[in-house]
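Every protein chain but one is kept in place in this view of the complex.
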Amino acid sequence: MSEVKKAVLAYSGGLDTSVILKWLQDTYQCEVVTFTADLGQGEELEPARQKALQFGIKPENIFIDDLREEFVRDFVFPMFRCNTVYEGEYLLGTSIARPLIAKRLIEITNQTGAEAISHGATGKGNDQVRFELGAYALKPGIRIIAPWREWDLLSREKLLAYAEKHGIPVEMKHKQGGSPYSMDANLLHISYEGRHLENPAAEAEEDMWRWTVSPEKAPDAAEYLDLEFEKGDLVSINGKPMAAHDLLATLNQLGGKHGIGRLDLVENRYVGMKSRGCYETPGGTILLRAHRAIESITLDREVAHLKDDLMPRYASLIYNGYWWSPERRALQVLIDHTQQCVNGWVRLKLYKGNVIVVGRDSKTDSLFDPTIATFEDDAGAYDQKDAGGFIKLNALRMRIAANLAGRKK
Amino acid sequence: MSEVKKAVLAYSGGLDTSVILKWLQDTYQCEVVTFTADLGQGEELEPARQKALQFGIKPENIFIDDLREEFVRDFVFPMFRCNTVYEGEYLLGTSIARPLIAKRLIEITNQTGAEAISHGATGKGNDQVRFELGAYALKPGIRIIAPWREWDLLSREKLLAYAEKHGIPVEMKHKQGGSPYSMDANLLHISYEGRHLENPAAEAEEDMWRWTVSPEKAPDAAEYLDLEFEKGDLVSINGKPMAAHDLLATLNQLGGKHGIGRLDLVENRYVGMKSRGCYETPGGTILLRAHRAIESITLDREVAHLKDDLMPRYASLIYNGYWWSPERRALQVLIDHTQQCVNGWVRLKLYKGNVIVVGRDSKTDSLFDPTIATFEDDAGAYDQKDAGGFIKLNALRMRIAANLAGRKK
Amino acid sequence: MSEVKKAVLAYSGGLDTSVILKWLQDTYQCEVVTFTADLGQGEELEPARQKALQFGIKPENIFIDDLREEFVRDFVFPMFRCNTVYEGEYLLGTSIARPLIAKRLIEITNQTGAEAISHGATGKGNDQVRFELGAYALKPGIRIIAPWREWDLLSREKLLAYAEKHGIPVEMKHKQGGSPYSMDANLLHISYEGRHLENPAAEAEEDMWRWTVSPEKAPDAAEYLDLEFEKGDLVSINGKPMAAHDLLATLNQLGGKHGIGRLDLVENRYVGMKSRGCYETPGGTILLRAHRAIESITLDREVAHLKDDLMPRYASLIYNGYWWSPERRALQVLIDHTQQCVNGWVRLKLYKGNVIVVGRDSKTDSLFDPTIATFEDDAGAYDQKDAGGFIKLNALRMRIAANLAGRKK
Partner (left out) sequence: MSEVKKAVLAYSGGLDTSVILKWLQDTYQCEVVTFTADLGQGEELEPARQKALQFGIKPENIFIDDLREEFVRDFVFPMFRCNTVYEGEYLLGTSIARPLIAKRLIEITNQTGAEAISHGATGKGNDQVRFELGAYALKPGIRIIAPWREWDLLSREKLLAYAEKHGIPVEMKHKQGGSPYSMDANLLHISYEGRHLENPAAEAEEDMWRWTVSPEKAPDAAEYLDLEFEKGDLVSINGKPMAAHDLLATLNQLGGKHGIGRLDLVENRYVGMKSRGCYETPGGTILLRAHRAIESITLDREVAHLKDDLMPRYASLIYNGYWWSPERRALQVLIDHTQQCVNGWVRLKLYKGNVIVVGRDSKTDSLFDPTIATFEDDAGAYDQKDAGGFIKLNALRMRIAANLAGRKK
């Protein structure tokens, strides 16, 4: 295999990717380009720059990008247009960030003339698949270095020993047994895996959760919220238009305050195993509910059902890392087409973990026709006698079959 | 059309079906058989017998059946095996009761030698379809009399005038403007439609809800709950086995107490219009969550995804009244087959409207394998290097396409 | 119901629609506008004008349109982009013409200020549904007069008697027992139903078929054919570009000559019954085969599979009359999107009923990569070792389950 002269590393500045940085330099003797993204994970990024410099990374090889708006506008919102949920529960917070990181890694590769990318995802998880399928789809000849599949530092102890040996600063928490959970955060969610969660029978510890208060600790007073949608996307909260990422940040703040969006589940990974994960998705939980509500009044029944039928497939594509695949793009074209009429507002009530839809309307696109649905006299808008023929013809095939069955007895 | 000598009426004892009873006697000059079912709606049924007798119904023509166990065991539980939800939200509480009523109507028709059945569902709703598709499927030559599609009593005022004229007792609430909502109840849920709800922008009134307290009024202390499943069906609560209908009643009591299971939505009726409904499904809401949780640890990934893909279709079949259709039965065979291994328990926490899964396990059928999923050294149970080949082959088609796209530029 | 002053009739000039024309004039006392379309059915249309004039139709109320190009370009070709087949066999020749007729009927209604449309489809068939769903979708307030559902001329004898009584000229063939089959023709196909075909066990008579010779009578020499596609649509035959309708006419001529495209089946009508139909679709049969072949080399696997999964639904929508529905349009957007890369040529061999694909290629969009697929040494283009990991991870969930099953024994 050909030599690697320059590699772009998805670098968080944390212990794991710092070890990888050093390991890449030593193992491949290559120049390393670091890429650190602000996806709204709520951490300072400048320390990552300082650490990279300490490893001898050239200033022009340090990329720190604020991708929050692109993330929400081009990834999160399109996904929510499909009411996307994996396995009935998971809102895909980690999954949806990976294709954007893959895209930027490849862009930086092209810009810097690197031959390879590298990342800190393990060989057991979904993230390696998401990074790499994205990278291959965008740059088929890219070389990918996945240290967790190559090296022998397969436990936390070995990793710490390597860090110590190479003078990589280790925070106190790691030395004391390490951060108890494997976590990932971005504007859509924060996730927890590993350690105590590896027993799916055991309840998660209350102090694990970081973004939301518990429903018990949420305010005793409910809060009402008006969300406005245009073409299926949230555009304003309580009448105030904002950039996409500010909208989601606002929903996160509101949801977190009211104890909304915690989830504890066992999911099926693409690589074949079940794993237990806990998630906090406060804003996304609100958004999903509201989006379904605005669709309920603006979307044609059969279009809505078509979307519902396709949703699990679309969700699996994103979960499995196929965002950049032609089939995901084809589905997106259909989904986006259906959202042209999804305009209007939804009123929600937030209270101690509950997101309650209390009203919805659309000035321009409501298909709710009270003159037809009414229980009172509708002045002929709907002829009830039509229902007799409707039922009879829908029953015809079953009647013919029942007649046959009767004759057989 | 041939004469009707005897007709079986689905009779609740309420105003509407009492008017229908009288109208049938007058219009068709036929003997009426009344059928009143206890589906757990929480109303006394003996008054229905007394009223029927007052209309001159012969004692042997009055059928009052306790169908609660059959309802939950043979209809509700099979439906929950598929995690069935219509349009992402509705738990099908009304829909699932109709096929059982249709079945009993036909059985009584056969037993009494009647030629016709009659019901009080309007010509605008789904229930007429559900009753009649079921009846036609079970007895293809049945004659169906749907008064709301035949008569001219198309407003509440006209109905009251007819009742008054014919000496049908009218409760005070009806005279004072009538019950504000069209309601339906059984062990799975209670529903509300009409009146104030006809404006989908307006919040439902707090005093409409009957089965659940509001989350605000629910206890300040959470309550834990252990649910045990066998072959996908709930079999015990907190270690106590019960009959199916007692299990659901217990969940209803617990859910109602904790403010669980309220729903306010706009749905798409089979007859073509949108309608706004509010529902309370306390026990069903708990059951759905728990069933998904026990499946999460016992069901194969692809089987679970197959079920998720088929679920919206299965839900629409039930919503639209096709319980007795061959396609629903075919799907049920698949669904039931998948539940053989769905054995184990789920621990839930109920708190002010929230149903929180905190643990799940199965002694016999857990597919969760901690030796593989662990973030720590797994002693070779899983070879991380396998993931490289897995990803490369899954990426191959996209790489070939990207190569082609690159050459085209 | 309000008065009808002017009605647009889909008028073929044949006996049935001539009787309808007269019946409309008599029954509704309305002005009739006749609309006669050339869809390539291969009949002279001027006689329809003469007949209409004889019924007193004003010249400005007689519309005779050549819709062949619009039919093939905007209806047939878009449908073939999805490899559309109903119930595994039927190429939807009748179904796909109805939405265009519905569209023109409504356009003429708008242009002439008519309130109603009328057609000659019976109350048992699919065509009434297709005409009327289209009309309602395009003009929701349209009044539709379906004489076969209103009048009492429910047998051929009664129809002939009515014609005779009102001086409507009846061709000799009708007097002698009538045309043996109910037929429909357009550029895509000719269909036969009724009479001898009503016994599904009986073979169709050889002299029924009109467009194709029997395979037995087809030439003894095979004929090769090169078809070129752009964006999924046929654009040239043997290197000769033509208008869409000329392309299809040419394929019909070639297919008919070689005995291609006969079909004898029992299908399920939307109104609930099974019916036996025979079809000749010579050009369409060739086109379907060729389109699949060009897709086989240019379309991504998962996109192709997505299309295959959606096809039966898309086919049912067209069969059932939902061309103008929002769900058909949404699917079309997806389908059309996938066809951007479906460019290239296919070589076929036609011989006595057979359409044999013998070669296919694309200069610009072939995803066939011989350096990878080869059985010979590929110089590293594909690493066979990758397959080991691919298989192992795909097997993982089944291995875990088998381990569990082994422990249970």
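A, B and C label the chains in the order they appear, each numbered from 1.
As a working rule, a contact is a pair of C-beta atoms (placed from the backbone, for glycine too) under 8 Å apart; a residue touches a chain by one contact, two chains touch by 3 or more.
Remember, it's a predicted structure, so these values are computed and weren't measured experimentally.
*Asks:* Looking beyond the chains shown, say which of B:E31, B:E87, B:D127 or B:D300 touches the absent one.
*Replies:* Answering carefully, the residue with contact to the hidden chain is B:D300.
*Asks:* Among the options A:D74, A:E216 or A:D365, which residue touches the chain absent from this view?
*Replies:* Spelled out, the listed residue whose C-beta touches the missing chain is A:D365.
*Asks:* Please pick, from B:L53, B:A161, B:A243 or B:A330, the residue that touches the omitted chain in the full complex.
*Replies:* B:A330
*Asks:* For chain A, which residues touch the unseen chain?
*Replies:* Within chain A, the residues that touch the unshown chain are 300-302, 364-367, 369, 372, 382-383, 385-390, 392-394, 396-398, 400-401, 403-404, 408.
*Asks:* Just checking the interface: what residues of chain C touch the absent partner chain?
*Replies:* Counting over the whole complex, chain C touches the hidden chain at residues 83, 87-89, 122-124, 128-129, 132-133, 136-141, 146, 148-149, 154-156, 182, 193-195, 198-204, 215-216, 222, 262, 264-268, 271-276, 292-293, 296-297, 301, 304-305, 308-309, 312-313, 316, 324-326, 347, 351-354, 356-361, 366-370, 372-377, 382, 384-388, 390-392, 394-395, 398-403, 406.
*Asks:* Determine and list the chain B residues touching the chain excluded from the picture.
*Replies:* Touch set of chain B with respect to the missing chain: 268, 271-273, 300, 302-303, 305-306, 313, 322, 325-327, 329-331, 333-334, 337-338, 393-397, 400.
Basically, only the chains that are shown with their structure count from here on.
*Asks:* On a C-alpha centroid basis, what's the spacing between chain A and chain B, in Å?
*Replies:* About 31 Å separates the centre of chain A from that of chain B.
*Asks:* Distance-wise, how many Å sit between the C-alpha centres of chain B and chain C, to the nearest whole number?
*Replies:* Distance between chain centres: 40 Å.
*Asks:* For chain A, jot down the residues that touch at least 2 other chains.
*Replies:* As it turns out, chain A has residues touching two or more other chains at 268, 271-273, 305, 313, 325-326, 394-395, 400.
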